[in-house]
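A single protein chain has been omitted from the complex, and every remaining protein chain is retained in its original position.
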Amino acid sequence: MASDGPTAGERFLRGLIPENPVYRQLLGMCPTLAVTGGMKTAMTMAGAVAFVLICANVLTSLIRNLLKPHLRILVFTLTIAAFVTIADRVLAYAMYDMSQELGPYIPLIIVNCVIICRCEVCASKQSVVVAASDAAGQSIGFAMALASIAAVREILGSGTFFGLRVMPEAWPNWGIMVMPPGAFLTLGLLLGLANWIGAVREKRSGAV
Amino acid sequence: MPDTKKVNYLAEAWLVLTLAVSFGAALAGVHLALNDGIQTNKRNETYDQIPRLIPGANKDRVEAGAFSVDVGGAVVERTFYRALAPDGKTTMGYMLRSSGMGYVDKIEVLIGVDVKVKNITGLYVLAQIETPGLGSRIRTKDFVSQFIAKSTTRAIFAMKTAQPPESNDIQAITSATISSQSVCSIVNRSVREFREYLDASIQRELALEHIPEMFPGVSREQIIDIPSGKQVVYKVLDADGRVIAWVGDGKRMGRWDRVELLVAVDADAQTITKVHVVDQRERYWKKVVKAGYLDSFVGKHAGKIVMVKPKIEPAEQQVQAVTKATITSMAICRIVNEVVRRLKRSVADVQGGAAVKER
Partner (left out) sequence: MTEATDNNQQTDTPPRAPAGAGPVIHVAPSPHSFSKSLTTRWMMADVLLAAAPLVAWAIFQFGAEALLQLVVCVGGCVVAEAVFTAMRGRCPLGAMKDLSAPVTGVILAMSLPCTAPWYVGFIGACAAIGIGKVVFGGLGQNIFNPAMVGRAFVMICFAWALAAGGYVQLDEETAAAAADPESGMAMTAKEPLDVISQATPMDVLKTRIKDRKEAAPTTSPARDDESPVALSRLFLGNVNGSIGEVSTLACLIGGLYLCWRRTAAWQIPAGVLLASVITAGLAHLGGGGAGLSMADFVGYHMFGGALMFGAFFIATDPVSSPITPKGRWIFGIGLGLFIMLFRTMSVFPEGVMFAVLMMNAVVPLINRWTIGTPVGGPVPERK
């Protein structure tokens, strides 16, 4: 079946910035706020989401011709839940500390809208290659967004980056940054920044 | 009609069913493959702390145990770990896993105690979400190391000022007094719970340790324990193997905390010969000692003893309460009565049994 719609390359590139899941679509806010206190947790979360997203997208794309329209959400949820459980178990096996620290947020990937949204928008309509590159693009976009927030919060809040000291010893930790208010403030300010950059670029391209 | 409907359902749902079954199989496979590793991880999280909390212990020589405690009506399971010496039998110490409310939320700790549960050998905060920068400093080495070598026989408090090393209190974290005190309370409570659980075995240890103090010259081999219902009484022999005393232990809440005594009666269980203190944390204990209250029981007939007010002159089978420490005095009197009753029953049983045998 010939896929109509964007090509694989387009899908991939769109996921990075123009359709960034966090900064453009405002999806997956729960992990974005909850696990970005440090880079380690944020990147583990991004990895888990990438695994689930790519697997779910590929599988959904493979079975897209068999889908009954009114049962598709059920199939998506089932698929995602299965992969999330696998990701959860593998984390507990390989990175026990991280899995303890992330706690319920790994199982909560099941309700992360980014994944079901990609299944619905892309994977259930387009070929496996397109779906896979779309998932990869979205995952990288999600990871970049989490990294940007987590970097700000960890550096200001703990003076470290990936647990390594980057600020001088005398650096006073900004306690608020590792607490929930810090997550909201950072996300809000970075969202504003992203919008501002977007607006400036649009103006420039309009002027040219 | 019903048939076609069934077929329709199947036609609609076969994909979902197939996926469900295959996912189920896949998850089962993942579980089989990884579960052992996950269990090891879980175990290691706690077990890795054992060498740090119990000096000289090895995480491979550990036995886990559990006991349940009654926390305000709810039964809660508490886990503890017994570290074994290289011979695989002797206990080197215990690590208790416990939790309690902090300033923000539950704090989970691991507490190392020595084999007699008399001193704390280490403390580790497993999980906490106290205020970053303030309460979260309960995790720091500076804070937890203060608990090392503190005695468990007295409650530990978090004080605002620096404490001398011989004090049994610790210094609280500045601006986080509540978090600090919470940790102290968790430690105090957990150790007490554990002591109570271990009572059966520790009781015996304590008794064996204290009885030679009551009867100088008596060695451990001359103390024979005899089960009496759920508890134990001890028969004390002299060098020739004759019974010189029967000893029982009893405990009860005093004014502030538990008072624990050993009471001895003579071989025929007719007279009280000694009252010995094993453990107490009473504030006015000095008054009790000064008044000679414990000795006032000695020589009384092994029957019910009544305590009278401080101002009344005690008659036979009466003891005089200590001024300002009447509740403590009452507790002691009750313990003595309980223990004496038990001792008389046990002695009667033993002698009755012996009489039957002889006949």
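The first chain written gets the first letter, and so on, giving A and B; residue counts start at 1 in each chain.
Just so we're on the same page, contacts are C-beta pairs under 8 Å (C-beta built on N, C-alpha and C of every residue); 3 or more make two chains touch, one makes a residue touch a chain.
Note that the coordinates shown come from a computational prediction; the quantities given were computed from them, not determined experimentally.
Considering A:43, A:176 or A:190, the position touching the chain not shown turns out to be A:176 (whole complex).
When the missing chain is restored to the complex, the residue among B:99, B:131 or B:188 that touches it is B:131. Although one chain is not displayed, its contacts with chain A can still be listed: residues 172-177, 179, 181, 185, 188-189, 192, 196. Think of the hidden chain as still there; on chain B it touches residues 103, 131, 133-134, 174-175, 178.
Here, only the chains that are shown with their structure count from here on.
Rounded to whole angstrom, the centroid-to-centroid distance between chain A and chain B, based on C-alpha atoms, equals 49 Å.
Against chain B, the residues of chain A that register as touching in their complex are 63, 66-68, 71, 74-75, 78-79, 81-82, 85-86, 89-90, 92-93, 96, 100, 157, 173, 175, 178-179. Only residues 12-13, 15-16, 19-20, 23, 26-27, 30-31, 34, 37-38, 41-42, 44-45, 131-134 of chain B touch chain A when the two sit together in their complex.
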